[in-house]
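The other protein chains are all here in position, but one chain of the complex has been omitted.
Note that the chains take the letters A and B in the order they are written out, and that residue 1 is the start of every chain.
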Amino acid sequence: MVSERTLMLIHYLTGLGILVAGAVHIGTVFLTAPVKENLEFSGSPFSVMGVYRNAILAASLEALLLFVAFHAFNGLRVILIELYQSPRWERAVTWILTVAALLVVIYGTRTILIAYSIAQGVA
Amino acid sequence: MSGASEVLLRVYRYNPSNSGKPHYQNYRVPTFRGMTVLDALIYIKENLDPTLSIRYSCRMASCGSCGMTINGLPRLACFTQISELKSKYILVQPLRNLPVIKDLVADLDEFFNKHRLVKPYLIRRDVEEQENPREQYRQSDEELERYVQFAYCIKCALCYSACPVVSTDKNFPGPQALAQLYRYYIDTRDEASEERIRIVNNAHGIWRCHFADSCSQVCPKGVDPALAIQLMRREMMFGPSRG
Partner (left out) sequence: MAGRRNGLAVLVEALRTWLIPYRYGLERWSYTLQRISGVVITLYFVAHIVETGYVVGGPSVWTIRPDAQQYAERVWTETIKFLSNPLFDAGLAIIGFFVAFHTINGIRLFLAHFGWGLGRPTRPEPMHRPQSMSPIQRALFWASIAFAVFALVYTIDAFFGVLA
């Protein structure tokens, strides 16, 4: 078992990571299209996908995905084990959230990989 | 507040032995200058309703037995003046987060057990020395300052009753116990750092504190348990930094 200290250490570190990767994500989205239009989801998908032409930016999106997935699902775990206490409940919460987080990460990674390939083709 | 005025006390009543349901009862109490909520409750017990149960002893915020929820906040009844509540209507309930024994008397067993859990005493490795002391343990002023604030705790459970984590997590030690853990951890005479860390490094231990600071908000002795918990967490994250 991973100790609670380690889990929370990762929680704090992913928080800091999101600060950086999130700023990059929001910044690039705002820069790739005029802000108001982008918030309105106008333009073309490639204005946003253009981000993926740059491998480093694509990698930072993958990092953001990993960080947020851990931070969010660990946060949910904390809330749920504070809600009710029993070994069975705790095990169920931990497993279900781990699987859910993995699914989100796998699906999101797939999106990033495909978008990266498409963007390479467009370039 | 003038001498002749009155307040209305709305008091929580609950008696498990005659299978009663919790309910509220109103009492009109004449006030005097400097009257505390405890004075008002004693007045009720002596003049209006002897069946009312309250627990108190020192009447001077030292024993920690008269904690209750007054107008929605956990407070010491003997340390809360009626005039400071600025209201003609006072709602008195037992402490939250604890079972009720009768009326305004909360059962502090679970609270004391959690205090016991963190070993609130100095632990020395050398047992022989404990039985035959050879010298005094010297401590500088500065070393004393590190923990003396937390040693002011009177175990009144107000912080325990205010804590939003305690309210749902029954295995969380609570602000008082965690503050006492730090008080002994940081004491230079104590030699059980690793053991103390182990006690609270679990899924319902110190990491569940979210720094809502309600404990420090209500503590009548200025102990600031939230500060102690954050300092303890720093020790647990970055390793011992003891002098």
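Assume a residue touches a chain if its C-beta (ideal position, glycine included) is under 8 Å from a C-beta of that chain, and two chains touch if they have at least 3 such contacts.
Please read all numbers here as calculations on a predicted model, not as lab measurements.
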{"item": "Visible chains that the absent chain touches, using the contact criterion stated earlier", "value": "A, B"}
{"item": "Residue of B:25, B:62, B:83 or B:168 in touch with the missing chain, whole complex considered", "value": "B:168"}
{"item": "Omitted-chain contact residue, chosen from B:7, B:77 or B:100", "value": "B:100"}
{"item": "Interface with the undisplayed chain - residues on chain A", "value": "12, 15-16, 19, 22, 35-36, 39-42, 44-46, 49, 65, 68-69, 72-73, 75-76, 79, 82-84, 104, 107-108, 110-111, 114-115, 117-118, 121-122"}
{"item": "Residue ranges of chain B at the interface with the undisplayed chain", "value": "12, 14, 16, 22, 72-73, 93-94, 96, 99-100, 145-150, 152, 162, 164, 167-168, 210-214, 216-219, 221-224, 226-228, 230-231, 233-234, 237-238"}
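Just so we're on the same page, only the chains that are shown with their structure count from here on.
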{"item": "Separation of chain A from chain B, taking each centre as the mean of its C-alpha atoms, in whole Å", "value": "42"}
{"item": "Residues of chain A touching chain B in the complex", "value": "3-5, 7-9, 78, 81-85, 90"}
{"item": "Of chain B, residues touching chain A in the complex", "value": "165, 168-172, 201-205, 207-208, 236-237"}
